[in-house]
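Shown here: the complex without one of its protein chains, the others still in place.
Read from first to last, the chains carry the letters A, B and C; within each, the first residue is number 1.
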Amino acid sequence: MDIGFIGLGEMGSAMAGNALKAGHTVRVWNRSAGRTKALAEQGASIVDTPEQAFSGEAVFSMLADDAALRAVLIDGGLLKQAPKGLVHVNMATISAAFSAELTALHAQHGVAYVAAPVLGRPDVAAAGKLNILAAGASDAIDRVQPVFDAIGQKTWRVGDTPQHANVLKLAANFMLASAIETFGEAAALVSGHGIDAHAFLDIITSTLFPGPVYQGYGTMIAERRYEPALFKARLGLKDVRLAMAAADAVDTPLPVASLLRDNLIDAVAHGGGDKDFAVLGEVAARRAGR
Amino acid sequence: MDIGFIGLGEMGSAMAGNALKAGHTVRVWNRSAGRTKALAEQGASIVDTPEQAFSGEAVFSMLADDAALRAVLIDGGLLKQAPKGLVHVNMATISAAFSAELTALHAQHGVAYVAAPVLGRPDVAAAGKLNILAAGASDAIDRVQPVFDAIGQKTWRVGDTPQHANVLKLAANFMLASAIETFGEAAALVSGHGIDAHAFLDIITSTLFPGPVYQGYGTMIAERRYEPALFKARLGLKDVRLAMAAADAVDTPLPVASLLRDNLIDAVAHGGGDKDFAVLGEVAARRAGR
Amino acid sequence: MDIGFIGLGEMGSAMAGNALKAGHTVRVWNRSAGRTKALAEQGASIVDTPEQAFSGEAVFSMLADDAALRAVLIDGGLLKQAPKGLVHVNMATISAAFSAELTALHAQHGVAYVAAPVLGRPDVAAAGKLNILAAGASDAIDRVQPVFDAIGQKTWRVGDTPQHANVLKLAANFMLASAIETFGEAAALVSGHGIDAHAFLDIITSTLFPGPVYQGYGTMIAERRYEPALFKARLGLKDVRLAMAAADAVDTPLPVASLLRDNLIDAVAHGGGDKDFAVLGEVAARRAGR
Partner (left out) sequence: MDIGFIGLGEMGSAMAGNALKAGHTVRVWNRSAGRTKALAEQGASIVDTPEQAFSGEAVFSMLADDAALRAVLIDGGLLKQAPKGLVHVNMATISAAFSAELTALHAQHGVAYVAAPVLGRPDVAAAGKLNILAAGASDAIDRVQPVFDAIGQKTWRVGDTPQHANVLKLAANFMLASAIETFGEAAALVSGHGIDAHAFLDIITSTLFPGPVYQGYGTMIAERRYEPALFKARLGLKDVRLAMAAADAVDTPLPVASLLRDNLIDAVAHGGGDKDFAVLGEVAARRAGR
């Protein structure tokens, strides 16, 4: 396919790279030069304006947050000048409300809008093993499926209402955050009793909670080592806030999320914003005076 | 081995049955006649007093809670008259503090004390697939290992301080409760947006959270079906309270546990005490007015 | 003074009325005709456009929220065309962040900006007994003090940084919400034990907690009567959210606010959004199954 790619952070550049490897033609644009050089070496054509990237058969965006996307897409006029019939696939984790707003705006400008946030951190993106949660018009998703196949290990089609994909992504991240928090508290409890947190981790990951989440974050907490960050606490906090906003929209109390928010703020207030999400475990330990 | 077994609820009778199947000689005693008949048919000898069961090479107990064990073991004088050198294996989920008290009392009476709470519900117990968390004197555990092998799929030796096994069990159940609560909240969030909770469950169990816990409890929540109870909310609440008590002992805040306690009380107040632990999901839905 | 008044809800019209009574010349504008008639009878001149009200010596605004003020003031171009040297006194409860943004914007347009949110409900406003928290340039506050004297019983000058007044107002409302919540929980506790909540209320308001807040909200809770609403739960939720946003800005966990937010959402989800703020007590009772 002939695609554009906007937003080349760690996640975006890994995705664009995998699209290139799969033989797609990729025009990339990024606000800062940053990672464009490496992609150029992989065969991407670097374009000077977002408009040049926002063209072809489809354009993928992976910007930091609502504000960044709004700046370039709406305030910057990108959407207004887009060629009719283009498919815009937004893979970033944005708010459900903004995703709904984008759905209406794209329809207005004759551009197909697909929300396709992903599960997986940069290492998973680099390996092309992301899980993609895609929602939007079925035919639009069909058209970009070849790129999804290059980027992810599986595409979960979750209906034709784009923001549903965003809600699902936020709900998943909320569960992730809760698992980290809970292991952190449990680790503080067992180590308070003089039990090695690794022993506890070994038991629970071998019995109740298999899989990489508890194993990975649990190990960081048991070792009290939060750097290098695979996923920053600051970003985790952003996602918890978005989950709370999505809950606000449907009058749903989310008490675990509220607690996560406060604890992540505690982490940030103690200099942990750029540490790994697992730093929630450090909050639990600190509150116990350890 | 020649063993006694005290406490024949669903868990206890399944364990005793597996010990019998493995060829051990088992004397069983229960306050009420209840399940003794079935065990007698399997070859157990039914004894009339707890003293007759509290003899042989080792005795296993699986009573409901601290109070039940205290009543028969201490107030009832069972421990005082126990033959020296006997090994008492307490498999029930009791408080860490009582376990520590029992450690001292057993030492005083020349009885070896092993704390060996288990992970697994009655169906797992029936299949002989429990995970046993055992702590106490190494040689005492060695002696009862043949029975553990009949009862469980694996024995986790977690040191020589008996209450450590109890703390680990409580920490594990706390994590279980949090996973249920969090999925319940997430399900309320996604279904509030008109997304089928089954679809969400399918995604997260295929990606972040494999394994039977999220799958099993998640299905009950997605179906909003909380009966028959595999593990009652009332018992889950008991365990959360014990985890909080264990945290009290080492000055460790456990905010997720606090929240679980309140929500489980909410469940009980709405008639859910005898429903499955998954009923936490119903609390989340009810709070959202659904 | 010659003043304009924008936003004539229950609060705004009571304030404007008191300004009239004190002899000030008042031009009023409201989006809907609503309460303008009564004010006209009191001597106000009704103007057709917000621009006509946004003139004279000072203009007071009391709009519903950030969005309403942004719509008329910024998007509607009101600020741009304002006469240089005008003082704009914003008495509404808006976010601290928006207040900071307004400070910069007003400076840019040569308009003095005073943030002056108030403590007190409509009945207090009608009586001219509000407490006014005013922040901004000292000379600007001096100029509008005669109007403050007509509207409130006391003006608290809280410095020259306008958003400080907003933060203080939000912190006060947060404390109010917590007092209601806590009495609601305590009432559920004592009535669960068969004790009349009125008896409890009588004791605490005569000892620890004198003053109208506990008395007023406590009586509604003890009577389980939440209508008519003196201050709607929906507005209380808005303010709690603004307090949380203000806390976000300075990385401050606010766990009681988090809990209030969830309980107010619970209230709204059960049809209580337009009931009195005291409906938090009903959430506490409902969660206890009563």
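Quick notes on this one:
By our rule, a contact is a pair of C-beta atoms (placed from the backbone, for glycine too) under 8 Å apart; a residue touches a chain by one contact, two chains touch by 3 or more.
It should be emphasised that the depicted structure is a prediction, and the values quoted were computed from it without experimental measurement.
Across the entire complex, the residue among C:F98, C:Y113, C:F200 or C:F231 in touch with the chain not shown is C:F200. In the complete assembly, the contact with the undisplayed chain comes from C:L259, out of C:M11, C:I94 or C:L259. Of the options C:A68, C:L105, C:V213 or C:L230, the residue whose C-beta touches the omitted chain is C:V213. Although one chain is hidden here, its contacts on chain B can still be listed: residues 241, 247-248, 251-255, 258-259, 261-263, 265-266, 268-269.
Seen from chain C, the chain kept out of the figure touches residues 96, 119, 131, 133, 154, 156, 158-159, 161, 163-164, 167-168, 170-172, 174-176, 178-179, 181-183, 185-186, 188-190, 192-195, 199-200, 203-204, 206-211, 213, 243, 246-247, 249-257, 259, 263, 284, 287-289. One chain is missing from the display, and on chain A it is touched by residues 255, 262, 265-266, 269-271, 287-290.
Just so we're on the same page, only the chains that are shown with their structure count from here on.
Distance from the chain A centre to the chain C centre is 38 Å, each centre being the mean of its Cα atoms. With centres set at the average Cα position, the gap from chain A to chain B is 38 Å. Rounded to whole angstrom, the centroid-to-centroid distance between chain B and chain C, based on C-alpha atoms, equals 52 Å.
For chain A, residues touching at least two other chains, in rising order: 247, 251-255, 259, 263.
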